[in-house]
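What follows is a short report on a single structure.
One chain of protein is taken out of this complex; the other chains stay put.
Chain naming follows the written order as A and B, and within any one chain the residues start at number 1.
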Amino acid sequence: MSAVEVSHLSFSYDGQNDVIKDVSFAIPKGSYTTIVGHNGSGKSTIAKLLIGLLKAKSGEIKILGNILNEENIYSLRNHVGIVFQNPDNQFIGSTVADDIAFGLENHCVPQEQMQEIIEDVAARVNMSDFLDSEPTKLSGGQKQRVAIAGILAIAPDIIIFDESTSMLDPQGKASINEQIQKLHDERNITILSITHDMEEVAQSEYVIVLKDGKVEMQGTPKQIFEYKDKLKEMKLELPFALSFSEKLKNEGVFKDSYCTLDEVVNELCQLKSTN
Amino acid sequence: MSIKIHQLEHVYNQNTPFSHAALKGIDLEIPEGKVTAIIGQTGSGKSTLVQHLNGLLIPTAGTLDICGYHIQPLLKIKDVKQLRKEVGLVFQFPEYQLFEETIEKDIAFGPKNFGVEEGEASQLVRDILPVVGLDESYLDRSPFELSGGQKRRVAIAGILVLDPKVLVLDEPTAGLDPQGAKEMMTLFMRLNREQNKTVLLVTHDMEHVMNYCDHVIVLDHGVVKQKSDVKTFFEHPEWIVNIGINPPSIIRLKMRLKEAGFDIPDEIIDEEGLLKCIKRQVKIHE
Partner (left out) sequence: MNNIALGRYMPLNSVVHRMDPRAKIMILLFLMIAVFIPAGVWGYVLLSLFILLALFLSKLQLSFALRAMKPMIWMMVFLLVINVLVIKTGTLWFELGWFSIYSDAIYQTLYIVVRLTLMIIMTTILTASTKPLDLTLGIEKLLKPFDKIGLPSHIIAMMISIALRFIPTLIEETQRIMNAQASRGVDMENGTIKEKVMAILSLIVPLFVSSFDRADQLANAMEARGYNPMQERTRYKVLKMTGIDYVGLLASIALLGLCVVLAVVL
């Protein structure tokens, strides 16, 4: 069973121009998938459809095997969490602890259990020292980590990241990407990240490329990156590691190309030792 | 004329329990006609510093010389409006300053504040649109129906239309996709090259510093930690790492390879050089 299964999904804001056009894809349970596309490709609209904030025009969305509809939307939100783009506009509580508690309160978790859960999830995102801090005292990256903690508190099966790092400075970005990787490695959480950070795409397992509301390509990062010209045409850049290993390939150093810096360094070290 | 900053200090809420020193004894000379990057972590004092450049803030100690203005504590700047025309400041997410019904009116708002006649302002707007990559068909449209990237272009046009000598940009590419960011940076570089505008770029993006800037200033907790030309700066990646900033990808690769025993001279900071250097040290496939 897939964590998320989307079939023939269409959506329009004004009833005329479809921004999502007959989109179908499936996301395996426990996988780390990224959705990329230029601005206006419809990627954030998909996130809102998946979490039931928007209603599809046609087609269906299955979350953990259940078709999403108006009746089960509240119960399905026990299983799906989403971290949005703007760190400020999703911080609801007046302190970190209150904000993490917000979701627990909504899901009617008994009060006696809350403190333990809050401390546990805050520790998981390295925010234990800030439980009493007010949002104005936190950086963007810290606020996003609190948002992640708030979602972990309800122990979802799927977490969607909707351009969660695009408003952060590089440190914030790195800490959130690290957090995503950690969640994926340690827990069996399905991760769906909507992004235009090609470095992040390279670290994911599966990529869906959107163009003008349609699925243009899907596959592993490596398969996707084969279509360099197509990506360029869609205003998406190759990650540095890949473009550099292409150059090494042209120079006859590499036989293959690699998507991440780690792989490039490893490969070069091997070539050096055999030298 | 360069911008000279001497022993500049800024304390917020001075003489109250909430007093906080954001800048402490800043000494800088920012060369004319160049692109200078100001980098540093959130809270390092970057935004406070740039707000001094057009008189939004007055130093609590020290002096600042810019475009013929001598700015010092407690003294109201004479004709601060003219200073703001000479030094154009583009804030983060400038699209949030749009307010007029049409794009034409919004861009013309600045010139009109500076006393430019209606007709002339309208001509200035028509001249500036192509500079930011928009055409005349946009004139009568509402700025609020544009996409995020286009809104930002309109907002930036609202500053460029004043034809400032110095352009101060506070993270102009934040939130844009890589392609949009590239186009934006290209625009500023053209203004620098073709019109010899002095550009100050507050940024977190080290790739931008490396690819577009001439000089770098590093701020850390309100003091100048480092100032140098870009080449020297990236030859010393430890300067960047020390203040907790991630170096550009090419420098990261170079650092990793050096750790792994590759012999790479300091002065190599470009892809071609690195490629050649690597090629010499590995076995080449047939």
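The working rule: a contact is a pair of C-beta atoms (placed from the backbone, for glycine too) under 8 Å apart; a residue touches a chain by one contact, two chains touch by 3 or more.
Here the structure is a predicted model, which is why all the values come from computation and not from measurement.
Touching the chain that is not shown, out of A:10, A:39, A:95 or A:171: A:95 (per the contact rule at the top). From the options B:88, B:172, B:222 or B:248, the residue with contact to the chain not on display is B:88.
What subunit B contributes to its contact with the hidden chain is residues 13, 16, 18, 51, 54, 56, 81, 84-85, 88-89, 91-92, 94, 96-99, 109-110, 113-114, 144, 158-159, 162.
Not every partner is drawn; the one left out touches subunit A at residues 48, 51, 53, 74, 77-78, 81-82, 84, 86, 88-95, 97-98, 101-111, 114, 118, 134-136, 150-151, 154.
In this text, only the chains that are shown with their structure count from here on.
Here subunit A touches subunit B in the complex through residues 38-40, 139-140, 166-167, 169-171, 174, 196, 198, 235-237, 240-241, 244, 247-248, 251-255, 261, 264-265, 268-269, 271-272, 274-275, going by the rule given at the top.
Against subunit A, in their complex, subunit B makes its touches with residues 41-43, 147-149, 174-180, 204-206, 244-246, 249-250, 252-253, 256-257, 260-262, 271, 275, 278-279, 281-285.
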